[in-house]
Structure formats: structure tokens, C-alpha cells
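Of the protein chains in this complex, one is absent; all others appear in place.
After this line comes chain A, so read on.
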């Protein structure tokens, strides 16, 4: 990929803005890189008062001071003011022994001169030359005018919702022959959102510490990594879908002890001598694009194709929802680590994610019961497959919310309003944090009513949907 433009990462990145913090009139001492910053005032004073060492620098500092003055320095430096406009004496050529420079050297200095980036003596020599050489004078004027055009690129925090609006608008005007399946659009949107967040990250952001948190066997678990490490985690687990679709495994030659999310991630982290870097972004993004593209070609029937996750599997359309969910959850981990805001997914995508969790809950309840982690249920009734059974009403509030009846006694039973024994109400984002293992079942802000054991079981089952 990458033409010159893409290589420009960090050009206007968060760390770059710091350069302006020193304010206009910076630390520059003409022609001497070794002079420490605090001697600057002495240097400037010398230039102004004695006029022995005059030049564009003095003019520039003077002209910019008012703008940068007592208030905060401008984020975008003002265009430089030429010495002629600075209200200061023009360099007095010859006063302190003029530099004698050849025409080619003077010409080569024009760019630096226009940017006020040469020594006062050189500036004086150039300016004297401009009075004598029409060609150089023309170019000097042209380059000066060009300096005014230098502007920092606009900060480009594109509204993520714009992507959806633009794409939908296009697809209405010309319906696609090969659409992205409905069940893949949350993944498409979430990966695009995360990629946009990563766009301006500098090294300090990529290596910011992150603690991955989840819930296992009745307790909270966590693992330390970095922002780049989180992205490597997403790369390797998305890789399960990639492999199921016949795409290349991002693990390559690395052998994971088990074809499961945590095992693959740990193997990937271990295989490198160095912690992951920003270099992981390209492969992650390319893979997510390839996945969206490939599922578009497999057609809607492929949605049922199983994707193995090690000790369980999900049909492709659910796996894509699961990956969208994980992408959002970890994007939030990343955003927290670097102190950026991050919004929840679009309501209809959030709804799909909640629906997936609600559909997985009965199976998880049964597994936990078998493992002795959930109540074996004094009230438990045997229910024939496909028949309505005792149910918990899960009411999710907020955008993307809705109502689900979770059958409590068997994954094969059908949730039913007539057999409701308990009612839990919580906010959609809160429910997702619970399912992500980011809040504990005991702490989840849930309104509860009815069979307390059933409620406890369902909340714990929701938390145990989480994994590394």
C-alpha cells in the first residue's frame, strides 16, 4: 500500500502538537543548534538592540510575540513575517562584514531564507543579492508566498456515523450486486471505528499499558498488555474466522497449543522477541477487510457455516457478531488506556450483540449447572425440547435494547412470558460490560424482581460469556 501520504503517520499525531507548546519565538538560536533554550532571550536581545546581528529572526520573534503573547500559544503557528514587514531595521548589509557567497549558493539558500531558516548573515547576503538578480528575486517572492500556504493538516476526527450514512447513500443510488450480508455489517462498522481511533496514535499510545479483563470460573481474571498487544489479540482471534473462511492464518508458522482465542493470542505474543508495535495495525486491518469481502462472496447461506473456537463453535453469522462485539469492547479498552472518548455501537448493531448474548445464555447456564457452578435448581422442571419452560425476562433499556425470555431449565426449551419466574432490567451498555467481564455480576446495576437464584445464575452466566 502506502504511497508517500500514508507514511505520514505521526505528522500531526498527538505527540507532534507538543512541539508548539514552547510557543512562538521558540528556542531557535540562529545558526547554532547547541545553544540551550534559556539563552534565547539574550540572543534575541542582542539582535534587536545592537543591530549588529540583525536578520529575519529578530523580525520574526517581534512580529509573533503579540499573537502568542500572554495567552496559550496558537496551535497553528502563524506564517512568518518577513523582516521587511516586521517594523525592524532592515539588515544593514556590510556592517559586520558581509558574507560573500556565490550565486549558486545564494540561489540554494532561497528556500531556507523564505522560511527564515538561515543565519542572519546568510539572510543579509540573500537579500542584498535579490536587489541585483531578477530571477532570484522572482523565485524568492514565489517561495515566500508558498510559505503562507503551509498549514497543519486539519485534525480529522471523522464522525464514525458518517461512514454508515455515506455508504448507505451510495448503495441506495446504485444497489450492490454483491452486498455485505446484514450480519457482517456490525463487524464492518466496528473495525472501521477502531481503525479510525488508531489513525493518529504515536508510539506512546501504541505502547500504553492495557489490562485485559474477563471473568472465569467464578472470578475476575486479567492480563497485562499494551495497545498494540490488544490489537494483536484481535488479529489472532479474528483469525479463527479467517481460517474458517479459507483465508490465511495470521499466526503463520506459529503453533498454538489449542485453536482457541487465549491460546492463539498467547502463542502470538510469545513468538515475538519484542512486544507488538504499531506494525500490527496493517495486518489486522487487511484481515478485517478480507473477512468482510469474503463473507460477501460466500452469500447468505454461508451464515450457518460453523467457526470453531476451540472448545465450542459458533455459526459464521454469530461469530461475526461476536467479533464485532469483541472489537468494540477492546476498542474501549484501548480508548481508556489513552484517555480518548469512545461511543457504543450503533443501536441496531448493539441490539444484535445483545441478542447473541441472550441466545447463548441458556447453553452457558446448562454448562455451568453441569460444572456445579449454577444452582441445580430445586425448582427445576424437566422440559421437553421445543416446549416453553421457566423463563427469566431480560429487559434491556436504552437504544439497542429490547426484551428477551431466557429459558432457565434447558437450552432446548423455549423462553416464554407465561412461565416468567424472574425479571432483570439493565441498560444495554451495562449488560454488554457484564458480558465482556468488565463489571462483576454482583456489581452490575440491574433491577431485579422474582426468583433470586435464577437471577444470580443468569447474571453469572452472562459474565462467563467473557473470555480473554
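The rule is short, and it goes like this: contacts are C-beta pairs under 8 Å (C-beta built on N, C-alpha and C of every residue); 3 or more make two chains touch, one makes a residue touch a chain; residues count from 1.
Going forward, contacts and distances are computed from a predicted model.
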item	value
Listed names "Acyl-CoA reductase-like NAD-dependent aldehyde dehydrogenase", "Iron-sulfur cluster-binding domain-containing protein", "NADH-quinone oxidoreductase" or "Sigma-70 family RNA polymerase sigma factor", matching UniProt entry of the absent chain	"Sigma-70 family RNA polymerase sigma factor"
Contact residue for the chain not shown (choose from A:195, A:266, A:313 or A:453)	A:195
Contacting the left-out chain in the complete assembly, out of A:137, A:167, A:335 or A:414	A:167
Positions on chain A where the hidden chain makes contact	1-5, 7-8, 11, 16, 19-20, 26-28, 30-31, 33, 77, 80, 108-112, 114-115, 117-119, 139, 142-143, 145-147, 149-154, 156, 158-159, 162-163, 165-167, 169-171, 173-180, 188, 192, 195, 199, 285, 289, 292-293, 296
